[in-house]
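Pasting in a structure now, in structure tokens, and then I'll have a few things to ask.
Presenting chain A:
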Amino acid sequence: MATGEVWREPEVLDTDVAVVGSGGAGLMCVLHALTARPELDVTVVSKGAVGRSGCTRMVQGGYNAVLDPDDSVDLHLRDTVQGGKFLNDQSLARTLVDDAPRVINELETRVGCFFDRRPDGRIHQKAFAGQAFDRTVHRGDLTGIEIMGRLRDQMFRLGPRELEDVRALDLVHDAEGELAGLTALNVRTGDPLVLRARVVVVATGGSATMYRVAAPAREKTGDGVAMCWRAGLPMRDMEMLQFHPTGLLAGKSRMTGAVLEEGLRGAGAHLYNAAGERYMARYDAERMERSTRDVVARAGYLEIMAGRGTDEGGVLIDISHLGSGEVERCFPGMVARTRQIEQDLAIGPVQVSPTAHFHMGGVLIDADGRTDVDGLLVAGEDAGGTHGANRLGGNGVAESTVFGARAGDTAARLARQRRLRTPERTEVNASLARAYAPLTRSLGPWPFDLTRRLKELMWRSVGVVRDGASLEHAGKELDALADEIEHIAVPGPPQVNFAWQEALDLANQVTVARAMAHAAAWRTETRGAHARSDFPDTDARPRYLVQRAAGDGPTGAIESEVRDVEFSHLRPADLDGRPGS
Partner candidate 1 sequence: MSVAQFVFFCGFALVAVAIVAFSVVVVRSARRDDGGPFVSRSLVARLARPGRDRAELQRWAFYLHRVSGLGLFAFLCLHVGDVSLYVISREIYDEVHQVYGSVPMRFAEVGLLFGLLFHTANGLRLVAVDLVDLGLTGSTRALYGVLGVSVVGTLAGAVFILGPVIV
Partner candidate 2 sequence: MADTADADTNAGGLVRVTVTRSVEGTRSEFLVARIRPMTVLDALLAVQREHDPALAFRFSCRVGMCGTCTVRVDGRSALACQTEIPADTDRIRVDPLAGLPVVRDLIVDTGPFWQAWASVRPYLVPGEDADVGMDAEPAVIAPDSAERRAIDPALDCIGCAACFSSCGIASAHRDFVGPAALNRAMVLVADSRDSATAERLEVVGAESGVDRCHYIYGCTAACPKGLDPARAIRRLRGRRFRGDR
């Protein structure tokens, strides 16, 4: 296919640092790169509105950081690794807990965030599940808005180039095989773009939207991970996808999947199946509803799958026994959210279901965000290893901002060493041909039904609880889907064409989904978020699978290698006899 037939000659833009993604990780990266070297030319590429897409914005709970002298980073590390079932890359977890308090300082003093205060005027920290100390910094129950709103405002001070509504497509290399930048697509005009960059930072966020019931924002379709996958980067822990136990069920409404906060269970909410049993008694008789995220999510899923759920495929959460006034006082946001969907948390049970929430797996990085490819950095949910098999509530926004900041520092350094390179013409054309293909076909399915099929498949076969047979089935189905995606045809012009954009999202989702199903089939144990009904036990020695693309195209082979987790800071034996272990 030649240029000019379907797409125009791409505009070429040169920049020092190209940041893909404008959530917490992306904007922290810009802040740090431009603070370290204000003369740098930094470009933010964002599929949605800059600073207003993605999930950092949606953070309700808060931000885990050690601020209190009675708390310690060792304790935070222990909570993180214990929560991650010892699958964590401990050097990344260590970096997270060490840097989190420093980033809080920066958010307060430089970025201007104004977190809630204790009576003595210092930053207030609240309790959060799975932690030995109250260390979650917050701003009401809309912490994400404060962080992202203020970070967005910093962009007015720093003035990076903002490419809003621009979708990054692929990483491209020069004739010597060195990273040269990326191809992109302006969603508004439908025109292609080549960004030549000294350093590329990928920070687009995860891919949990590929499940039928899912919590994240619509942009989160695994674009960054898929982009790195196509570029042959190694990934880890791809099977580790966290489900939040209480996502709202709102029929076919898009509200379905939105999270009802963890605090409800903490405050004494009960969970019932359709028969009116408090089913948690069967799964964790001691802690009941206050058990950990993974256990409660799994229990709900098993009830639903065993046919003991409601007609809509959910279970019921009920906190009305506390009295409607009390519920309204303690959880105003949650009550409002349920009333919006014609239910009412304050006066009766509400239908919930586990909801896909966060992808722990991703690209292998070091503590500075560096990857196997020189000049390519990855930060935030796109990277794997920090959280291991399960993420603690409050560690997510910490990860985005801590590693975003570090990637920004690294990028500022690297930009000095690397020069601008010219991407190979053939590589650029191949990337654009792939992207524009759905527009060129006149006959073929629209993407919407295929997306629905993917979500249903992932929910049933690579869901909260998996088994060998369903994973094998999922593998085949995903290959078939990947094939069908190659035939999608979308009508209309290239300008602001959402069917086309959905087709591109879907291709990325399926790419990530294949890696997830593949890794899930490999892990023949139950650990953290990954539960196998055919292998309910946990191996003594935690290992992880490193995967990379071995063949071209959406159905290309996957190459993998098994590694042992390195206990560089903590070993399982260190926790014996400790409270909470």
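Candidate selection criterion: all candidates are chains of the complex that A comes from, given by their letters.
Just so we're on the same page, a residue touches a chain if its C-beta (ideal position, glycine included) is under 8 Å from a C-beta of that chain, and two chains touch if they have at least 3 such contacts; residues count from 1.
Please read these numbers as outputs of a predicted model, since none were measured by experiment.
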Which one touches chain A in this complex, out of 1 or 2? 2
Which part of chain A faces candidate 2 closely enough to touch in the complex? 48-49, 52-55, 57-58, 99, 102-106, 108-112, 114-124, 139-140, 142, 144-146, 149-150, 152-154, 156-157, 188, 217-219, 250-255, 258, 337, 340-342, 405, 446, 448, 490-493, 495-499
